[in-house]
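Each remark here refers to the structure printed beneath this line.
Omission of a single protein chain aside, the complex is shown with its protein chains in their original locations.
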Amino acid sequence: MPVLKGKELRIVGFLCNWCSYGGADTAGVGRFNQPTDLRIIRVPCSGRIDPLFIMKTLLNGADGVLVSGCHPRDCHYAEGNFYARRRLEVLHRFLPILGIEPGRFEYTWVSASEGQRWQQVVTRFTEQIHKLGPAPKIAGPAASETLRQMEAAL
Amino acid sequence: MAKVQFIKSADVKPWLAELAKEHRVFAPSYDGEALLFRPFDLEQEIILDRAATMPPKKTVFPQSEKLVDFTYSKDPENLSRVKIDARETLPEGSTVVFGSRPCDARGFTMFDRVYLSDKNTDIYYQARRKNTLFITLACRTIENTCFCNWVDSDPCDPTGSDVLAIPMNDGYLLESVSEQGEKLLNSKLLADGSSRKVEADKICQEIAGSINNTKDLSQAPAKLLAVFDNMQFWEEVSAKCLSCGACTYLCPSCYCFNITDETNGMKGKRLRSWDNCMSAQFTMEASGHNPRPTKAHRLKNRVGHKFSYYPTIHGGVISCCGCGRCIKSCPAGIDIREIVLKAIDFEPAAVEE
Amino acid sequence: MKYQQELKDSIRKALPGLDVVIAWSAGYDPLHATPHFIRREEDIDRLEIGPFSVHNLATYLPGLRGKKVGIVVKGCDSRSVIELLQENLINREEVTIFGFPCTGVVDQTKIRKALGHTGKVDFCQIASQTVVIGLGGEEHKLRLSKVLADKCFSCQYPNALISDHFVGEKISPSVQTEGDDDLEAFEKMPMDERFAFWQKEMDRCIRCYACRNACPMCVCRDHCLAESRDPHWLSQEDSVRDKWMFQLIHAYHLAGRCTECGECQRACPMDIPLLLLKKKMNKEIKELFQYEAGVDPEATPPLLSFKMEEENINEREW
Partner (left out) sequence: MKIGVFVCHCGSNIEGTVDTAAVAAAAREFPGVAFATDTMYTCSEPGQEEIVNAIKEHQLDGVVVASCTPRMHEQTFRRTVERAGLNRYLFEMANIREHVSWIGKDREANTNKATELVRMAASKLLHNRPLLSKQFDINKRVLIIGGGVAGIQAALDCAEGGLEVILVEKTTTIGGKMAKLDKTFPTVDCSCCILGPRMVDVAQHPNITLYAYSEIEEVSGYVGNFEVKVKKKATYVDWDKCTGCGICMTKCPSKKATDFFNEGIGKTTAINIPFPQAIPKKAKIDANFCMKLQKGKCGICAKVCPSGCIDFTQQDEFVTEKVGAIVAATGFDLFDWTVYGEYGGGRYPDVITSLQYERMLSASGPTGGHIKRPSDGKEPKNVVFIQCVGSRDKSVGRPYCTGFCCMYTAKQAILTKDHLPEAQTYVFYMDIRATGKNYDEFTRRAMEEYNAKYIRGRVSMIYPKGDSLLVRGADTLMGTQVEVDADLVVLAVGADSSAGAAGLAEKLRISYDSYGFYMEGHPKLKPVETNTAGVYLAGCCQGPKDIPSSVAQGSAAASKVLGLFSKDKLASDPQVSVVDIKRCIGCGKCIKTCPFGAIKEIDFRGMKKAEVIETVCQGCGICTSTCPQGAAQLQHFTDNQILSEVNALCQF
């Protein structure tokens, strides 16, 4: 789907139902203004967020992916965000090998009461993505001279 | 009478550049460590002294091709009434493949019997097949995995090709095989090669003479059927098989496919993509039942199909062109020759009285 | 190989109690070995171990559950066995492990690169540090160190980490720590070039899944996400996106489980440098969790566990 007349970038959020989705609600109730780029996918728990969803979203051309869950120890399901934390951190560190700026993916913790914090997170992340600009899209094979050199080196 | 031309080694690239003005031209060049038939590029070195990692199969039978584009549209008066508009997407334009080997070109003749039969014609295959011309290079080196001589072919076999190029010390003798091939041989870069025909024929004879390990596979169809139910035989020969698709996807004569629809929103496409009988999904039925549940069943099918079932319905033609890629690229080193010979030599244990 | 006879004797003794012993024998030409399934006494004679024993035979174990299986392992292969034990995918009592001290295996791609092509190999002799290959009537000498697999240079486990029968003298691990040079070099490339690199590499993938099927830790086998419609992660389209995504699925599913045996890359008929992805994953796993797969059968892979306080993960402050 095209992003709004070049004003927005495609930013996808995965939020746990109990904390961060509620935090985003709280931000709404508080009328905390936010950039409009973000589209939120609601999941029960950050533990449900398979890092592969994030990779898939990025390969599908998203410019940024934001994940947010309950603060560690506050998980509605006791342990979900502990697993998520490990898996998301691994993903975050893995992305650069693919040539994807690690800043295109961030994960954080926002509780249901932290409306203001949610506003800050969204604003900051959206700014970060706009600074990075549109993500490179998968096109045909590009055979630049550097690549050939790289190949020779490997 | 075939047209015979000669081209100097140095003129090959300029000639291909000429051809590229009219056709899509593919020639073998390196992509990473893999030698592949890639779109001709003057900048790229063309490698002709060794067999390509992969045959030029994609040029006629793409790894995946779009058969149909479809769009849904709604009746504004009644949104539940949805119309589907489907359009075939037939390939256009012509292609020239330079540097294919006799086995590569011959592989498509195995496709032809299936996709261009009197009863059924696959229009997508047909559209590419008739517009793809092969300038095939006879082989001067017989590799360890080569066995075209076992399957009624030879290193100078022109079957399936449009032009046969015989490598000489200073260039190539180009001999037209088809009418379309003849048309390719009109460049100013080419000189009449009739005078060197004798020399070329001698080269071919020399190559043929260097081969001495030909095996007689005439018993294969019957012998493979004889071991059809001997699962112990198949379990042993397939023990090291990993069930991957390297052998089939690199095979110039494997032609199986799968069809899937991919929809996004109100648009979609129907894809035909390579499939292979080594995969458990290949025969998986919707119920969950799989008539070929193990790799033994699946390898039996691959060998049986090529050396028994296909020849049985296609006048004895073995549906293997002997290129040896399945052997060379098998991650477990399975040698199809060994299996066929083992089946031919197999003597059922004497039934104890 | 020095200990070949000893190994054969050891297998001969154990064979009566086993359904099959998996080892290696000579392959289709002097440059290749092939997995060898020993069922009968006479099969033992064809066993050969040496620098061509590249295949990680542990890949076959989950498919042979329920049978008494003997397996010959290099040090690196033994880590896959440990990992499979850890995940309860094989039963220890069903597996008899034969270990030997491994001095390294070759990388066929390196040989091919050094010689141009290796289609017609007449003979191959390996004497101490030199490989002599006869190719179309010519003799080529290569230094063994030029053609050994990268993993062998930095090998920390040349002897099987787990075995029931070990032949020969245990040897000490490599002191070299190089081997990740390619990863380091790659990580020096600018982002856009890396992105372009993978697109180009993945473009030639033919989706044969040899990488997956050769991987001893790809235990989903016939139920891989790659070919499934429910869940429908990938289409069957020949697109870089789908092919690349598959490699990410593979790499992520191996996070904390991959022993870097390199079978994925070795098996790839298109020579796509797949191991690079796994090396990166392993590097991060090691840094984050001080964890190495395939060393301890009792360990839990780090992504299947957690700590309330993670030493190396900073709480994200924004």
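Each chain gets a letter, A, B and C, in the order it is written, and its residues are counted from 1.
Heads up, the rule we're going with is that contacts are C-beta pairs under 8 Å (C-beta built on N, C-alpha and C of every residue); 3 or more make two chains touch, one makes a residue touch a chain.
Because the structure is predicted, anything quoted here is derived from the model rather than measured.
A.B. asks: Based on the whole assembly, the unshown chain contacts which displayed chains?
C.D. replies: Among the chains that are shown, those touched by the missing chain are A, B, C.
A.B. asks: Out of A:12, A:98 or A:129, which is the one that touches the chain we can't see?
C.D. replies: A:12
A.B. asks: Among B:80, B:169 or B:212, exactly one should touch the missing chain; which is it?
C.D. replies: Of the candidates B:80, B:169 or B:212, B:80 is in touch with the missing chain.
A.B. asks: Tell me where the left-out chain touches subunit C, residue by residue.
C.D. replies: 87-89, 219-221, 223-225, 228, 230-233, 253, 300, 304-305
A.B. asks: Considering the whole complex rather than only what is displayed, give the residues of subunit B touching the chain that is not shown.
C.D. replies: Counting only subunit B, the missing chain is touched by 72, 74, 76, 79-80, 263-266, 288.
A.B. asks: State which residues belonging to subunit A touch the missing partner chain.
C.D. replies: Interface residues of subunit A facing the absent chain: 1, 4, 7-8, 10, 12, 17, 21-22, 24-25, 27-29, 31-36, 39-45, 47-51, 53, 56-57, 60-62, 73-80, 83, 87, 113, 119, 137.
Note that only the chains that are shown with their structure count from here on.
A.B. asks: If you average the CA atoms of subunit A and of subunit C, how far apart do the two points sit, in angstrom?
C.D. replies: Chain centres of subunit A and subunit C, defined by C-alpha means, are spaced 33 Å apart.
A.B. asks: With chain centres defined as C-alpha means, what is the inter-centre distance between subunit A and subunit B in Å?
C.D. replies: 44
A.B. asks: What parts of subunit C, by residue number, touch at least two of the other chains?
C.D. replies: Counting only residues that touch two or more other chains, subunit C contributes 200, 203, 239, 273.
A.B. asks: Name, in rising order, each residue of subunit B that touches subunit C in their complex.
C.D. replies: 31-34, 36, 49-51, 53-54, 62-64, 141-146, 236, 239-240, 242-246, 248-250, 258, 260, 262, 271, 273-274, 276, 279-281, 327-329, 331-335
A.B. asks: Within their complex, state which residues of subunit C touch subunit A.
C.D. replies: Where subunit C meets subunit A, its residues are 182-183, 185-187, 189, 191-200, 203, 233, 239-241, 244-245, 248-249, 251-252, 255, 273, 276-277, 280-281, 284-285, 287-289, 302-303, 306-308, 310, 313, 315-316, 318.
A.B. asks: What residues on subunit C touch subunit B, complex-wise?
C.D. replies: Subunit C residues touching subunit B: 20, 27-29, 32-37, 39, 55, 59-60, 109, 112-113, 116-117, 119-121, 136, 200-201, 203-204, 206-210, 212-214, 221-222, 227, 229, 235-239, 263, 266-267, 269-273.
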